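Right, I'll just put the structure down here and ask away after.
Removed: one protein chain of the complex. Kept in place: all other protein chains.
Order of writing sets the labels: A, B and C. Residues in every chain begin at 1.
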Amino acid sequence: MEKEIVKPAEGRLGILVVGCGAVATTFMTGVLMARKGLAKPIGSMTQYDKIRVGRGKEKKYLHYGDIVSLTKLDDIVFGCWDVYPQNAYQAAVYAEVLKQKDIDPVRDELELIKPMKAAFDKNYAKRLDGDNVKDCATRWDMVEQIRQDIRDFKAKNDCARIVVIWAASTEIYVPYYEPIHGKLDTLVAAMKADDREHIAPSMCYAYAALQEDAPFIMGAPNTTVDIPAMWQLAEEKRLPIAGKDFKTGQTLVKSGFAPILKVRNLGLSGWFSTNILGNRDGLVLDEPANFHTKEVSKLSTLETILRKDDQPDLYGNIYHKVRINYYPPRNDNKEGWDNLDIFGWMGYPMQIKINFLCRDSILAAPLLLDLTLLSDLAHRAGRYGIQRFLSFFLKSPMHDYTQGEEAVNNLFEQYTMLKNAIREMGGYEADEEVD
Amino acid sequence: MEKEIVKPAEGRLGILVVGCGAVATTFMTGVLMARKGLAKPIGSMTQYDKIRVGRGKEKKYLHYGDIVSLTKLDDIVFGCWDVYPQNAYQAAVYAEVLKQKDIDPVRDELELIKPMKAAFDKNYAKRLDGDNVKDCATRWDMVEQIRQDIRDFKAKNDCARIVVIWAASTEIYVPYYEPIHGKLDTLVAAMKADDREHIAPSMCYAYAALQEDAPFIMGAPNTTVDIPAMWQLAEEKRLPIAGKDFKTGQTLVKSGFAPILKVRNLGLSGWFSTNILGNRDGLVLDEPANFHTKEVSKLSTLETILRKDDQPDLYGNIYHKVRINYYPPRNDNKEGWDNLDIFGWMGYPMQIKINFLCRDSILAAPLLLDLTLLSDLAHRAGRYGIQRFLSFFLKSPMHDYTQGEEAVNNLFEQYTMLKNAIREMGGYEADEEVD
Amino acid sequence: MEKEIVKPAEGRLGILVVGCGAVATTFMTGVLMARKGLAKPIGSMTQYDKIRVGRGKEKKYLHYGDIVSLTKLDDIVFGCWDVYPQNAYQAAVYAEVLKQKDIDPVRDELELIKPMKAAFDKNYAKRLDGDNVKDCATRWDMVEQIRQDIRDFKAKNDCARIVVIWAASTEIYVPYYEPIHGKLDTLVAAMKADDREHIAPSMCYAYAALQEDAPFIMGAPNTTVDIPAMWQLAEEKRLPIAGKDFKTGQTLVKSGFAPILKVRNLGLSGWFSTNILGNRDGLVLDEPANFHTKEVSKLSTLETILRKDDQPDLYGNIYHKVRINYYPPRNDNKEGWDNLDIFGWMGYPMQIKINFLCRDSILAAPLLLDLTLLSDLAHRAGRYGIQRFLSFFLKSPMHDYTQGEEAVNNLFEQYTMLKNAIREMGGYEADEEVD
Partner (left out) sequence: MEKEIVKPAEGRLGILVVGCGAVATTFMTGVLMARKGLAKPIGSMTQYDKIRVGRGKEKKYLHYGDIVSLTKLDDIVFGCWDVYPQNAYQAAVYAEVLKQKDIDPVRDELELIKPMKAAFDKNYAKRLDGDNVKDCATRWDMVEQIRQDIRDFKAKNDCARIVVIWAASTEIYVPYYEPIHGKLDTLVAAMKADDREHIAPSMCYAYAALQEDAPFIMGAPNTTVDIPAMWQLAEEKRLPIAGKDFKTGQTLVKSGFAPILKVRNLGLSGWFSTNILGNRDGLVLDEPANFHTKEVSKLSTLETILRKDDQPDLYGNIYHKVRINYYPPRNDNKEGWDNLDIFGWMGYPMQIKINFLCRDSILAAPLLLDLTLLSDLAHRAGRYGIQRFLSFFLKSPMHDYTQGEEAVNNLFEQYTMLKNAIREMGGYEADEEVD
């Protein structure tokens, strides 16, 4: 096997976040605090995980950074766009995720992070107001303005590399429309023709990022880069893309718990998932058109883990239902309640209920760190297109559905893919097979 | 790699179960019903699981029986011992686990399964009464009588092979006492000297089974075969032994859920597990001396999965508490409630609660089938001593603690060990490494 | 105080149930079994409750039947209408609520209960199919046919009195439309004009029952008798009416739990209720138009118990959300999950979660018995119009909203109203005041 050549992580990495809300500010604050030794970036694979490399007597357990060259926390520079003009300090306080005492020590740094004007279209998120918004004649104009933002940021902050990550709201559902989304030239034409129905603002961010040589990561369930036109662009520009939807809370548990049933060959007749959330994400999802985007994303998880065709006696008839409820008393403290109707020996039924009192931004923040650092790594390793090894971090992992490819949703298989990619980029053998 | 030679599963396999209660009768009834196509042995790995053999383009997904020679359900003959004289039909009805309509079609077969007199010592299970009990002068006499039972059963039922499995109550805790349990000759001497303090009745069953060339499996948390003297005997006789404590309910979930935290590098500050159960098992465990045996078994799970030394920031200070409560309104419908206090980014706390409304015997029955069939397989493959690949089925898997060896409790690592053993016995490469 | 004159419960009482599904057959089977001493009618106030009459030294605790004259179980005759032609035995078996052994002893009696053809309009319950349906030219024709059914049943079964109770599905929501529902003559005119938009089939049952001197009880959330036209009819005919929606499961708990908060003066910021149910009721409610009827019924509970104007600091800003989910794996075993966000001293938040694994028909059956027996009692006592003392049994108790009257939803206040009515009809003083 030929060793992949990975360019070293030299110079500063600009991380540009679309959205400066609870998730983005929790991420930024944590990184800045960790840099000062005042907080621990718990939940981050790049900062904590150790994996085996080598086999048998040769085996060692190493942190990712000891296997491959990763950007250091000290080399990160943050920027963002948002429809609200508040700086990252103000936004972090407003979000009420972190205690004041965990924000104040990096107040100065946060105050310097001021959102650039957002590329926004109210038809895509009716519940949002905000006037820190670009004035764009067409979608193509929107693209041009974002590209300029990226170039300005990179120059001003002396960045060697840029990664753009979406941590803003869920847009309304944009179904795949082959005549426009199928190829790069039709996509560009639609942007120029200002086709606002088929071109979501998020697509302008993605297009702009890729044109500016920045990997792009979609953290919401938006279909933005989940279309062949974007894959084509990523290939042409030899850039990684990843998405979609940060895997936090309920789906994280689901993608880890379903494998327990699977390896024990226990049957499943129904899985009911409901959750309540009260932050801006929940508000946006309270609009049916936006919720639909999310639901499509969340429903796919089970069927690829517990396969009807493999084990018809066990998984031939699963009733899977997902409900998301906007519930303001909770703010960011999202809560999931899952009920599993399982069956065992002779078909006798049993029940499992999982109640997850989680915190959306606390679970999402390390994903932003890992996704940006690992996309940057993939870029330096010359990997491009859909980064399947990042499925681990995503609720609805991208895959080439036009070729009949399927998503890998099983948390433990995703982890194997992640480990193998790190091993390979580090010059080790990818010695586990994803079953 | 040299291919293991596995003798084919020819002739009848006698499965002798110690205890003819809820677990044993649910197991027997299910096998008999499945044989007639009237029930599905769901939850059984040997009957349902398919694993990959080969890699890359060579890979295939096969049932265990297509990889190795397994005893067929039709070739099984059941026998048992119990302190109560009721036959298996009566015991199954009394247990109230299965519906009458799921027992009646095999009533005739079950009625023929009449418990042999049990080797019993009330000091080891104070809450049990029952007079279908052997009259034994000494522990050695107890051994002799059990051996005679096994020989008689084998001859009468024309069995080619025998496996003995313990599905009776938890005995009081017998801590490892090196001067007696350390070596085979001291163990035998103590049996002959009728040392009732150090020789539990279960040890007489195990000793007798091994002397009669039958693998022995301990399904309760008793330390019976978890002592060097028994390992020595198993080695001398070249027989497999396995134990201890069927992994059902709460520990099953724990051994599968803890890995979710581990692979996501989320921290854990506390795990509180309580459960309520009302069957005979619960009654026996209501006695503190018997409970202690169980508690020792259940507490070890977490520390080998979430390792303090590997990730001190995450798992350096876990408060783990397990409570078992006898609660008669539930009978066999055991219920677990777990509370996990986890923490993520910057140390912020979250909670997960898991409520498992399970059924003890429904979860245990397939384990008896798999453990007996796979022990028989191992025997035919010439594998002997502690069978670590069976850890998957056990709450407190045996391991050579005198050599500092540690138990593998992670459900997914246990599964890898199980798959690799099947692959190897089937002549395939064990291509995954347990991390 | 003048003693009310209550006619004694002489002769047979015909109970005609609209719908012969899970609820109706569980009710009938239980009454028939109880009559033979083979089951206990647990949960029934008329059969179990004892209340105090008299005060101080004069006080006694008596069963309702010892205070007032109640129809005995032996004097009940059952009849029913349904869109499916199966008799009550077949329907009870199909419902899978009761075990076979709890139905078979009264099989003969149940088989004699054959549904009369239903007055049905598929537009009111799209998910239902069934052809045991009347052929009706107009709504008025529907009324006439039902009246004939009642007369025939009464004569054939030698009944002294009849009560009609709705235990069929939820219809689509019919909002109050004053020009038609406001007065009896406009309602009749609309029936004659076959106004299918404003006249639900259930209204034809109610109208027919009242015209035939039978009290009518609405067990679903349908607005059937919750309109002034029906009140007028009930007054003119001097007949009791009651409704709406049997109080089972989640709302029962809510109407009992909210008072706990109230008497302890704890604050409430949010109450999220979700439930999953898989029976025919759930199927019908899966249709948005039918769900809306239910939701309106369930949402009113809290606001009248925890009053914003009385305690603005505590209840000034409650976010109350109710979700009902069709989930077939559960069949009749409905499950509710409630999350309460409460606050105490200095506004500090706490949470309560209530998970109710209930059984819809088991909870509903005693309500049918009590509502019919007590409506019959009220009739004999000369009470007519809306029977507020029956609020105890109803999710959305009727009240004269045209006069600004409010529903009483507090379970304990409802109980006081029930007790006082029994006392008064029994000639005792109604000595508690509903606060």
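Here is the rule we go by: a residue touches a chain if its C-beta (ideal position, glycine included) is under 8 Å from a C-beta of that chain, and two chains touch if they have at least 3 such contacts.
As the structure is a prediction and not an experimental result, all values here were calculated from the model.
A.B. asks: May I ask which residue of C:Gly43, C:Gly65, C:Gly130 or C:Gly182 touches the chain that does not appear here?
C.D. replies: With C:Gly43, C:Gly65, C:Gly130 or C:Gly182 as choices, the missing chain is touched by C:Gly43.
A.B. asks: One chain isn't shown here. Among C:Pro366, C:Gly385 or C:Gly426, which residue touches it?
C.D. replies: Of the candidates C:Pro366, C:Gly385 or C:Gly426, C:Pro366 is in touch with the missing chain.
A.B. asks: Please output the residues of chain C touching the missing chain, sorted low to high.
C.D. replies: Considering the whole complex, chain C reaches the absent chain at 26, 29-30, 33-34, 39-45, 48-52, 55-56, 59, 61, 98, 102, 252-253, 256-257, 259-260, 263-267, 310-311, 313-314, 343-348, 350-359, 361-363, 365-366, 411-412, 415, 431-433, 435.
A.B. asks: Could I get the residues of chain B that touch the absent chain, sorted low to high?
C.D. replies: 269-270, 272, 274, 276, 319, 321, 323, 325, 327-330, 335, 337, 339, 341, 353, 355
Operating definition for what follows: only the chains that are shown with their structure count from here on.
A.B. asks: Report, in whole Å, the distance between the mean C-alpha point of chain B and the mean C-alpha point of chain C.
C.D. replies: Computed from C-alpha means, the inter-chain centre distance equals 52 Å.
A.B. asks: As a quick test, compute the distance in whole Å between the mean CA positions of chain A and chain C.
C.D. replies: Measuring from centre to centre gives 49 Å for this pair.
A.B. asks: Can you tell me which residues of chain A touch two or more of the remaining chains?
C.D. replies: Touching at least two other chains: 353, 355.
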